[in-house]
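Below is one structure, written out as structure tokens, with a few remarks after it.
Of the protein chains in this complex, one is absent; all others appear in place.
== chain A ==
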Amino acid sequence: MAAPMRNVDEIRDRVILGEFGVRNVHSTDFPGNYPGYDDTWDLRKFKKNFRLDVFHMDENTLEFDMVGIDAAVANAFRRILLAEVPTMAIEKVFIYNNTSIIQDEILAHRLGLIPIKADPRLFEYRNAGDEEGTEIDTIQLQLKIKCTRNPRASKDSSDPKELYKNHMVYSKDITWVPIGNQADVFADAKIGPVHGDILLAQLRPGQELDIVMHCVKGIGKDHAKFSPVATASYRLLPEITLLQTIEGEKAERLKRCFSPGVIELENIDGRRVAKVVNSRLDTCSREVLRHDDLKSLVKLGRVRDHFIFSVESTGILPPDVLVSEAINVLIAKCQKFLNEIDSTEME
């Protein structure tokens, strides 16, 4: 059991999960609030206390810990990941022929939501009012498909897979039409939808789709189709403190109150004693506070400056690239206003 925290340290560093509510949520470590503490912003102190550990990374998900930063900045990164990292998505849909039963606008909406695998850093934003689009800001895609009857189907089959050819329109049927010098610049990059198995429409014989699409660069703030993450979220590290030694049958019940792997029972002098092994796995359901004999024996809280980030990409960019881009967006925002102040000061 850790030594009990001083009251002041607890208010500064912990969010307390009580039975009827969550207390002590806001950060209060500003200069002048606590006598004896120097809370002035100091980059060196920040660099010394800041820690970042990558917990798990594969091609689409990333889980990492940021310790020593405040919620305001961590939340800014999360908001930017969701809404301000640019991607390419289908914006203009030119429908030359659509005889399917899916209405034009529904089909156009579905096409817009398809993630397009093209590195947005290699493209520019389209200028406002530009209808045509140039090779530096537009990707042109085409969907041309016609459903026909299968002459080789047996007479009494009723399975559409056998009876018809091309009756399901998937995103793999979307082809890239390079414009300008894109064929040379993106020779080895396979530009097209990230996933080929997204069902767009269903057809029957005689129905066809002849569609040309333009993709442009945009941000999630404008339309959610431009968001590069399936989701990006963070949670605070849970902290469970046992106020007394808990043994025997109570320890068993305590173990069941938390997520599996959080509390383990170890054998000390023949008695089974509860020990907090890995509080990171806990989902903070506060189940233990529902039991009258257990609720006074534990203290539940969260560490206020330890953020467990989870970023899941839609496949356009790898998740670590997304986080780097998000941090760059915040730096660019600050720089924009600094330049603005400098230019007004020089007048």
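Rule of thumb we're sticking to: a contact is a pair of C-beta atoms (placed from the backbone, for glycine too) under 8 Å apart; a residue touches a chain by one contact, two chains touch by 3 or more; residues count from 1.
Assume contacts and distances are computed from a predicted model.
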Of the listed "DNA-directed RNA polymerases I and III subunit RPAC2", "SUMO-activating enzyme subunit 1", "Serine/threonine-protein phosphatase 2A 55 kDa regulatory subunit B" or "Glucosidase II alpha subunit b", the name UniProt assigns to the chain that isn't shown is "DNA-directed RNA polymerases I and III subunit RPAC2"
Of A:V25, A:L52 or A:L113, which one is in contact with the hidden chain?
A:L52
Given A:M168, A:V273 or A:L330, the residue that touches the chain left out of view is A:L330
Using the document's definition of touch, tell me which of A:I16, A:I69, A:I136 or A:V212 contacts the absent chain.
A:I69
Which residue among A:I268, A:L281 or A:I341 touches the omitted chain?
A:I341
Of the residues in chain A, which ones touch the absent chain?
27, 30-32, 39-41, 43, 46-47, 50-54, 57, 64, 66, 69-70, 72-73, 75-77, 79-80, 83-84, 320, 323-324, 327-328, 330-331, 333-338, 340-341, 343-345, 347
